[in-house]
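Note that this complex is displayed minus one protein chain, with the remaining chains in position.
Which chain is which? They are A and B, in the order written, and residues in each are numbered from 1.
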Amino acid sequence: MNEGANVFFVLLGAILVFAMHGGFAFLEVGSVRHKNQVNALVKILVDFALSTLAYFIIGYTIAYGTTFLASAATLSGENGGGFELQGLTLVKFFFLTTFAAAIPAIVSGGIAERMKFVPQCLATLALVGLAYPFFEGIVWNGNFGFQGWLEAAFGAPFHDFAGSVVVHAVGGWIALGAVLHLGARLGRYTADGRAIGIPPSSLPWLALGSWLLCVGWFGFNVMTAGSLEAISGLVALNSLMAMVGGILVALVVGRNDPGFVHNGALAGLVAVCAGSDVMHPLGSLLVGGVAGAIFVKGFEWCQLKLKVDDVLGVWPLHGICGAWGGIAAGVFGLETMGGIGGVSFASQVIGTFAGVVFAFAAGYLVYGVLKAIQGIRLSPEEERRGADLSIHKIGASPEHDIGR
Amino acid sequence: MNEGANVFFVLLGAILVFAMHGGFAFLEVGSVRHKNQVNALVKILVDFALSTLAYFIIGYTIAYGTTFLASAATLSGENGGGFELQGLTLVKFFFLTTFAAAIPAIVSGGIAERMKFVPQCLATLALVGLAYPFFEGIVWNGNFGFQGWLEAAFGAPFHDFAGSVVVHAVGGWIALGAVLHLGARLGRYTADGRAIGIPPSSLPWLALGSWLLCVGWFGFNVMTAGSLEAISGLVALNSLMAMVGGILVALVVGRNDPGFVHNGALAGLVAVCAGSDVMHPLGSLLVGGVAGAIFVKGFEWCQLKLKVDDVLGVWPLHGICGAWGGIAAGVFGLETMGGIGGVSFASQVIGTFAGVVFAFAAGYLVYGVLKAIQGIRLSPEEERRGADLSIHKIGASPEHDIGR
Partner (left out) sequence: MNEGANVFFVLLGAILVFAMHGGFAFLEVGSVRHKNQVNALVKILVDFALSTLAYFIIGYTIAYGTTFLASAATLSGENGGGFELQGLTLVKFFFLTTFAAAIPAIVSGGIAERMKFVPQCLATLALVGLAYPFFEGIVWNGNFGFQGWLEAAFGAPFHDFAGSVVVHAVGGWIALGAVLHLGARLGRYTADGRAIGIPPSSLPWLALGSWLLCVGWFGFNVMTAGSLEAISGLVALNSLMAMVGGILVALVVGRNDPGFVHNGALAGLVAVCAGSDVMHPLGSLLVGGVAGAIFVKGFEWCQLKLKVDDVLGVWPLHGICGAWGGIAAGVFGLETMGGIGGVSFASQVIGTFAGVVFAFAAGYLVYGVLKAIQGIRLSPEEERRGADLSIHKIGASPEHDIGR
């Protein structure tokens, strides 16, 4: 039964992280304008589907070396034709697919309200099929000897338990590359460089997205253990504490703004992924709290100073808070800081830096190529009408729209 | 602990499928007009409650022979007075109740916006207490020797692992019977037979319903195994692949319509239930993809050619895609098609056909009798005002309605 229980455990993780994708969808629905809500919904669902295909066909093989396609023309052979039917392989693939699909889901929030549909689909295929698993394999499967080199040089490999860097920072820095190519939404900045507020459509939908993400996140972090023997109550508690820290600091720094409070929870959770298995709960509280502040200040800095129109703030949220989490694991995971130890500050800095550089380059390249080949941005008329009517021929409230 | 772990496993399945009923509710909320949203919400919750009662009192006994009422005047006797308190019996009942209650939840989407409340409650009692468990017992408990005959005649019984036919096709074809008696909504077709579009109220609510259904579906399929020893990672992966196929094909065939994309995911999941434990993942991808196309084309055919006003398209979605899934298990479950084998094409066709005929007859009969006895349709004035105000004396947005 051991095996069955582990399958159950990892499957529950996959289901919880799959539910997070609903969270990505509704977070974006609430954060964009009404005329782009449908597009947010369709993007997330279709990106998830394309990610699954790309990761099944090539991505998982790049990261972990095993291939589903070569070994399994039929399931009727011994051991399911190599599929290990009741084993962990298939649910682990499902679980890791939901991680991989987080990449386009993160990017989606940055490029919202003006991106063309087909290039976004192509970018998803390239990013989830090739770019993400390349770095994933380096960190989580020891590919190319990077981890071995870090361990030899600094005493410990790059520790990224549940993906502050591998998933979140990578997603966030890819998004930055994409947003730089895409440019700001029409009307976001005046000719003389002042920012014009573009209000979100709905706080309840934004909050629902945040709730789904928060709830699913406990699967994201805890089930990363991969088996019941390795389950760690500490991971759950640290996730809780970091979320709490993110909420409370974003509440104060963000002056009780509901968008900051709900994204503050996510900021804390992004930052805790890397070190959730080695940090002290009070360290996690602090790491999450700092992330909450980083998000609020980073969002304002990005939008108002840098004039980078990252609509949902996915670069500060996933990109910067993820990098912070990667580095923080090298501080608060140390025994001297109350942690369990076994981490190296230098390895954390180098690993995080590598992820950030790789991701930004990948995002900048992929979206740059697509921009050169076919263009990535809706026409001004399409953007003004909204992505819903322009792409999907229907708005979010058809009865109301037609009733007018 | 084995026993406890199995109870936990099946219970999680029950919780996940219970959550799907919230999905049914919100899918209908988003798909109907604003004036019928409250009715959608109340119908699903009350149908679930009535289903539980009917299935507890008689339905489960019809399907599986065991009765709760006779053997358990008190729990204080040996072995919980026959209740096997910590055993699997009670959570299996809960799990199967959530399946049984899917029947009126499916029907609800077809008969939306014009059905009277009390006859719908009575239909639920008859369908969940009598009709559904009759066929359920034939397929899943071997009642009446149907399965034995198929096995003797064609080498394998009718294989419907998680209910493409037993639950979905049966629900969908019952709905067709109901909708035929009920007739189209006022204003749906002109006197000369043209269809007039009746727009849905809200894509975000529709999408939330789809997400809840998709997430819960992994419990629907995986926990059908019934014990941890029998858990199959293949079932999870196949469900994922079929959902992905449904999304992508509905995207293309449905020309990027958000309703089609979100229902396409469900179409794939409906179709994969039957063979999810025996098909190859690539087979499942194909089966789900075909289901996505079937739904889009079937919905348009049903609404525009047949002029059957099945509001949410539950007949194409559950009825036709469910039948497709039953038959497809007999193709893609074969060893020659990469599957595990142990299925018979003839048995699948016969079993599916039996389910379809039985369900249509049951639905046509039950709603026909109710129509003859007390009428099943709101008056034209009530329908125009909306089911919310007519039945529940309150609309979906009371503050806004009163503020006008």
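As a convention for this text, contacts are C-beta pairs under 8 Å (C-beta built on N, C-alpha and C of every residue); 3 or more make two chains touch, one makes a residue touch a chain.
Because the structure is a prediction, the values reported are computed rather than measured.
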Would you indicate which residue among A:156, A:248 or A:394 is in contact with the undisplayed chain? A:248
Which is it among A:88, A:165 or A:222 that touches the chain not included here? A:222
Touch with the omitted chain, as defined above, among A:129, A:339 or A:355: A:339
List every residue of chain B that touches the chain not included in the displayed model. 1, 4-5, 7-8, 11-12, 14-15, 18-19, 22, 25-26, 29, 37-38, 41-42, 45-46, 48-50, 52-53, 56, 68, 72-76, 80, 83-91, 93-94, 97, 117, 205, 208, 391-402
Chain A, residues in touch with the chain not shown (by the definition above): 2, 5, 9, 12, 16, 33-34, 199-204, 207-208, 211-212, 214-215, 218-219, 222, 227-234, 236-237, 240-241, 243-244, 247-248, 251, 255-259, 261-262, 265, 278, 280-281, 335, 338-341
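Just so it is clear, only the chains that are shown with their structure count from here on.
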Between 0 and 180 degrees and rounded to the nearest 5, what angle rotates chain A's CA atoms onto those of chain B? 120
How many angstrom lie between the centres of chain A and chain B, each centre taken as the mean Cα position? 33
